[in-house]
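The other protein chains are all here in position, but one chain of the complex has been omitted.
Here the chain labels run A and B in written order, and each chain numbers its own residues starting at 1.
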Amino acid sequence: MPGPFTLQQIAQRLGGRVVGESGILIRQVGSLERATREQITFLSNSKLKAKLAETRASAVILAPGDEKLTGLPRIVADNPYAYFARVSQLFNPVVTQSGIHPSAVIAPSAKLGRNVSLGAGCVVGENVVIGDDSCLYPRVVLYPGCTIGARVVIHAGAVIGADGFGLAPENGRWVKIPQIGAVRIGDDVEIGANTTIDRGALDDTVIEEGVKLDNQVQVGHNVRIGAHSAVAGCVGIAGSARIGRHVTIGGAAMIQGHIEIADHVHVSAGTLISRSLTKPGTYTGIYPFDEHDAWKRNAARLRRLAKEKKNA
Amino acid sequence: MPGPFTLQQIAQRLGGRVVGESGILIRQVGSLERATREQITFLSNSKLKAKLAETRASAVILAPGDEKLTGLPRIVADNPYAYFARVSQLFNPVVTQSGIHPSAVIAPSAKLGRNVSLGAGCVVGENVVIGDDSCLYPRVVLYPGCTIGARVVIHAGAVIGADGFGLAPENGRWVKIPQIGAVRIGDDVEIGANTTIDRGALDDTVIEEGVKLDNQVQVGHNVRIGAHSAVAGCVGIAGSARIGRHVTIGGAAMIQGHIEIADHVHVSAGTLISRSLTKPGTYTGIYPFDEHDAWKRNAARLRRLAKEKKNA
Partner (left out) sequence: MPGPFTLQQIAQRLGGRVVGESGILIRQVGSLERATREQITFLSNSKLKAKLAETRASAVILAPGDEKLTGLPRIVADNPYAYFARVSQLFNPVVTQSGIHPSAVIAPSAKLGRNVSLGAGCVVGENVVIGDDSCLYPRVVLYPGCTIGARVVIHAGAVIGADGFGLAPENGRWVKIPQIGAVRIGDDVEIGANTTIDRGALDDTVIEEGVKLDNQVQVGHNVRIGAHSAVAGCVGIAGSARIGRHVTIGGAAMIQGHIEIADHVHVSAGTLISRSLTKPGTYTGIYPFDEHDAWKRNAARLRRLAKEKKNA
């Protein structure tokens, strides 16, 4: 593990302004509640100032407006959370698995960049291209023809490029539509464990640079996700949806197919988006939960609404 | 890749009526927007006729009523989408991985039909039976005793036959109920990536012929899904639910346990079905989303509904 570093050394590397004892040694990062001596923590929300008073950390990162909340040695930074992230990266550089595990199965026609790491049990199909410094954790499957950018991280169990759900009904049967597009993933994308991204039906499914997908996300065929968007766990994005740039989608939300979502839209957790959104903003559609009996009465009332209106 | 074929040759194989230059050569299929020369596209929805006017495809498949919408060489067919699917199959025959990958782990007692293909890392348990021409993509797990029909396709990461969630509460602890049923999957079923189908508690879980399951679908123990039903991504079907034939279930919908759904029911995306449905039709239950502040006011109002009624 790198370090230790003094507060002064940290600020020299990452910027920010040191207040108090700048020679104090820091060996690791920690949370407000659990940090111990020689650890640095952060305050990104003034509401947590009570916890700050009790922290056992040796130093803290905070915003200019919160500078007076503690007497501890501190680094003042405009974005304490991002600053903390960088300090943590300093103490905890990503140790990717080194190299290609012997149990990985790589098609002869696949092209791997420099310093690509493939975990145990990965499967890389024909004509796949993987950019430099990308890291696939164990048991990732890349179907043939998919393209992965540089510095991409894919967690265990993810499946990239399986067939989209393309079926034409005919006389009560389903006729399969060959899925002849592929998946293209940009640079600096991170993909969570057991997430699935389907190949396109005709054209490609595209994940632009800097996109972050959490675990168990399902991305249908011909979806496009714009750069630097983030999608939380258990989200489903149906076929041919187009998600803008800098969009965030909360956990277990659902985006229906063939709709467009503008840049800088935020979809709340658990919300089903059923039509295009052309304006930035936060969109929500969650049924408010309640104690079961209260919910039951309320739901019954809700069901009668339309009828009452008609009779009124 | 097979082909090229003339329009005439395509119609000879698949039916339909050629209008215009029947000798034109076609090499591939394409979407209305992206098809290029020597590609054939299709129009299944008259609303897209503006796009048809701009397509660069060399030919188009359309319905009798839309025949006059273009001057391009065309094939008139009753079901343009299914026809297109078949044309695409002509140009893009499924190239299954050939044979059994050496890293697949197959129990000695398993029985594989003719021309079964198993991708890298597949695990086939004791007494599993797999029918002719079935294709398992990499890393599929079949637990012991499961039966897979002919021409079944299972995508990467799917798990068939894990234990159902059978627990009896006793003094604040959970007593596990051994799951001694298996999973039976009919002919021509397709199963998506990372989908899970649990084995039965006592009797079997059954997926009838022609059923199509998308990615990340969860099928609980003792569920039965009737023939030719289709289930979109992220759907959960709880234990002992019985789904009829020709049912469609939209993405992220949820079917509760021990209920029955009639043939030809369509469940909308995101809808939770909490009681049996005895009549065909489309069923929906989605909370309408809104801008966050509007939703918040609305949700608060909704919660007061029951109380107001009581006081009225």
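One rule holds in what follows: a residue touches a chain if its C-beta (ideal position, glycine included) is under 8 Å from a C-beta of that chain, and two chains touch if they have at least 3 such contacts.
Just so it is clear, the model here is predicted, and its values are computed rather than measured.
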*Taking the entire complex into account, which one of A:88, A:115 or A:282 touches the absent chain?*
A:88
*Options B:17, B:37 or B:297, residue touching the unrepresented chain*: B:297
*Go through chain A and note every residue touching the omitted chain.*
29-31, 34, 79, 81-82, 84-86, 88-89, 91-92, 94, 101, 103, 119-121, 137-139, 153, 155-157, 190, 192-194, 210, 212, 214-216, 228, 230, 232-234, 246, 251-252, 269-270, 286-292, 295-296, 299-300, 302-303, 305-306, 309
*Interface with the undisplayed chain - residues on chain B*: 103, 105, 121, 123, 139, 141, 143, 157, 159, 162-163, 165-170, 172-178, 180, 194, 196, 198, 201-203, 216, 218, 220, 234, 236, 238, 252, 254, 256, 268, 271-274, 281-288, 290, 294, 297-298, 301-302
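By our rule, only the chains that are shown with their structure count from here on.
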*At what distance in angstrom does the C-alpha mean of chain B lie from that of chain A?*
26
